[in-house]
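Yeah, one chain of the complex is gone here, protein chain that is, but the others are all in their spots.
Going in written order, the chains are labelled A and B, and every chain counts its residues from 1.
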Amino acid sequence: MSDASLAPIPRSTLSLQLRRFRQNWLAMLSVVILLAIMAACFLGPYLFPFDGEEANFDAINQGVDFTSIHLFGTDDYGRDLLVRTLEGGRVSLNIGFLGALVAGIIGVLYGAVSGFVGGRIDRVMMRLVEVLYGFPYVILVILLSLLFGGGNVALFAALVFTLWLTPAVIVRGQAQSLARREFVEAARACGMTSRQIILTHIVPNTMSTVIVYSSLLVPEVILSESFLSFLGIGIKEPQASWGNLIQGGTAAMSTDIRLLLLPAGLLATVLFCLNFIADGLRDAFDPNER
Amino acid sequence: MSITRFSLLAGGWLALATAFGAPAMAQDDTLDRGIGSEWSSMDPHVNFDAAAGFILGDAYEGLVNYQGTKILPGAAESWDVSEDGRTYTFHLRDGLVWSNGDPLVAQDFVNGLFRTLLPETGSERGYYFTSVVQVVGAADIISGDATDASGLGMTAPDDRTVVIQLENPAPHVLNILGGAFSMPPLHSPSVDEYGPGVFIDPAHVVTNGAYLIREVVPQSHVLLERNPLYWDAANVSIPFVKYHVTEDASTELLRYQAGELEVTYDIPLAQMEGLLASDPGEVHITPGVDIVYYSFNLLREPFQDINLRRALTIAIDRETLEGKIVRAGAIPNYSFSGGFDPNYHLPVMDEAAMTQDERNALAQQLYAEAGYGPDNPLTINIVPTVAEESVRRAQGVALMWKQVLGVNAVVEPQERKAWLDAFYAGTWDVFADNLVGDFPGPETFLPYMRPSAEAGYNWVSPDYEAAMDVASAQTVPQERLDALAVAEKILLDDYIVAPIAIIPSRQLVSSRVGGWEDSPVGYHNSQYLTLDQ
Partner (left out) sequence: MIRFLTKRAGDGLMTLAALVTLTFFVMRLAPGGPFSSNRKISPDILANVQASYHLDDPLVVQFLHYVWGVVRFDFGPSIRFRDYTVSEILLSGLPYSLTIGFWAVVVATVVGVTLGILGALRRNSLIDYSAGVVAVIGIAVPIFVIAPLMQVYFALTLGWFPVGGWGASWRNLVLPIVALALPNIAYISRLTRAAMIETLRENYVRTARAKGIGRARVIWHHALTGAILPVVAYLGPATAAIITGSIVIETIFALPGIGRHFVDAALNRDYPLVMGITILYGGFLIVFNILADMLRGWLDPRVRNE
């Protein structure tokens, strides 16, 4: 039993799940749109004869004009808005997905162990979470930038540091309930180790919550990044990110809404897609739905 | 003190309890002004920031007063200066009283300075009396060597005479005796009885200015009411003034547009052009005594070469930078101190008369002479604060250095305190520096650059030091200014900093407000303003 339980899900189940996912037209549509946005962000900028950091002071704040080379116009440095948004997407999608993934994994494992093992270990682990929650975030960020020099390492550390805490608390709650369920008791009776039970029973059963929560973490990571640049770490202008584009667009919102709409619209679209994909995945992998 | 604490707490919970009451009534006899972030202290001998300065300038009056760029008699109706320029004798008005009716005497002014300097007070304002001007004996009180006012060069021979003795002649002393950074008198009885908490306690605080303090709500506002006992009360037009904390410029603008404010503290950069187009009469952009310059790290090898410093200095197209990139209304600056005093013959850098193309050509030549080129580009960092304006400016400069010279300049913005720390730690190649002056004139900036001031520039220049010594010995104002101009030219010719711009104050002033005079230092005392209904 011990090794078999860690083996991948049998092929037939996986293909069944994939088929079920494919039948969900909304989720499939979302996948297509998301891939299209990613492709545009990663490849799109190469189609233009300039990059997003190239300023042109003779072409400042041009409006939307699909007949010109600047399709969505330029920003206040005369830089092409579309190219900047796409380049920003490359950066933001990277940190967004990676950040959410890492925060999600740490949170799930930490929470699952804490909730399942319970007792004194649970108490200590959860108190540690409280200390980390409570530590002043701004000080932490300043120290990280001192330590890592305000680059991408500091950015990533600052993003992940707090974001894994809430999933950990939620998963720990789920794990507490699951730990007393019949199938877990049965697994224990069969002689499975705690590690095996956590990985095969606890974690998969918290997945539906985790998938949904993580899909919300992606935009949160992308937007927190702009707050961090306010503290001097993270993506620095002239390099674009959706976070700093949206922030800049907000400042100019009442005079030129275009600067806000393009990056914010793309971010919202990505989130919509993630939302439907998360629901689709959840349904497809739901062991109860046959 | 306990009363203060209680009323403060009660105020908060009371506001909560009445939150569901009637909607707020618009008070038309109240001038509502934005002050940006919250005041640091309402203690007039301790406050060290502009926000507090606005409020306290209305509530307390120094020996002189300011309107726009003019120095007016304040509590003193006249003053004499001695031959050697070191002794100032002020004659107080007859019949001056505090807001509680107590007579206001010359000794109160002496006590005010003494309290400012006492170590227990823990006030940073001693800076004005030891660094900006040198009042005899002031440094000894700060250091604790003197424990009473007997050696202090500020005395009250009688109730209506204040005498100030200076170590060196300093005509600019009149610029620090009034207004927002006034040297206010001390009402000893109230401070003795209630302690320093009295300054935020409307029930017990005693003032001598045009306004009384009626309400102090932290993070929200300070409400002032016209002081009927003020000597010039008859000419104070606006009955109430409310200073609002307005930390977010966008919200401040919305509140202004909704009629909740008549005077703002700032204008959001992104909105400037739109407002200039729609309400040009309400937009007030005035050059302020706030200069931005980029300092070169003289301890690092590349910057020991004057050719490189000069190349970098002149390769910046200041007109494009401020006009097209930063667009915050700042004025391109080719001098260091920016002028401000109409009698000052402002020296400018040699290249000021050239076109930018000529400057760029010269910069390329100097850059090459310094040993750099396409194969061997200079790679440096620029360290600004994270403020939007300062980051934009740094990026603009980096772009120009890249375009003109091929320099690889990385902009590394730092959070403000870390930025300050970085300056003294020297962890930068080019520091996006700025200096805020205390009064409109070159002398608020130039002494700070003296190598002997040890302000952290590591500049060695006996010439500048000597020229400044010559200037500070002068007692005749015009000769002093001319001597300062000689010194400033030495500073400019050494290119140890690249002057960039003069930062303006940006304010919206409603058309209902009358009597508004633009002031480089931001003196807009409410007593000189009117409010139409």
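Please note the rule applied: contacts are C-beta pairs under 8 Å (C-beta built on N, C-alpha and C of every residue); 3 or more make two chains touch, one makes a residue touch a chain.
Remember, predicted model here, so these are calculated numbers, not experimental data.
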item	value
Sole contact to the chain not displayed, among B:227, B:246 or B:390	B:246
Touch criterion as defined above, residue of A:16, A:157, A:199 or A:271 at the omitted chain	A:271
Touching residue (missing chain; options A:34, A:169 or A:262)	A:169
Chain A, residues in touch with the chain not shown (by the definition above)	26, 118-119, 123, 126-127, 130-131, 133-139, 142-143, 146, 165-166, 169-170, 172-174, 176-177, 179-181, 208-209, 211-213, 215-216, 219-220, 223, 246-247, 250, 253-254, 260, 264, 267-268, 270-272, 275-276, 282, 286, 288-289
Contacts of chain B with the absent chain, listed as residue ranges	5, 8-9, 11-13, 15-16, 18-24, 38, 40-43, 46, 119-124, 126-127, 130-131, 139, 142-143, 196-197, 199-200, 217-220, 244-248, 250-251, 254-255, 257-258, 260, 415-418, 420-422, 425, 434-436, 448, 453-456
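In this section, only the chains that are shown with their structure count from here on.
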item	value
Distance from the mean Cα position of chain B to that of chain A, given in whole angstrom	45
Partner chain B, residues of chain A touching it in the complex	55, 57, 60, 76-77, 142, 145-146, 150, 229-232, 236-238, 251-255
Sites on chain B touched by chain A in the complex	250, 268-271, 273-274, 320, 324-325, 327, 386, 388, 391-392, 395, 399, 411-415, 418
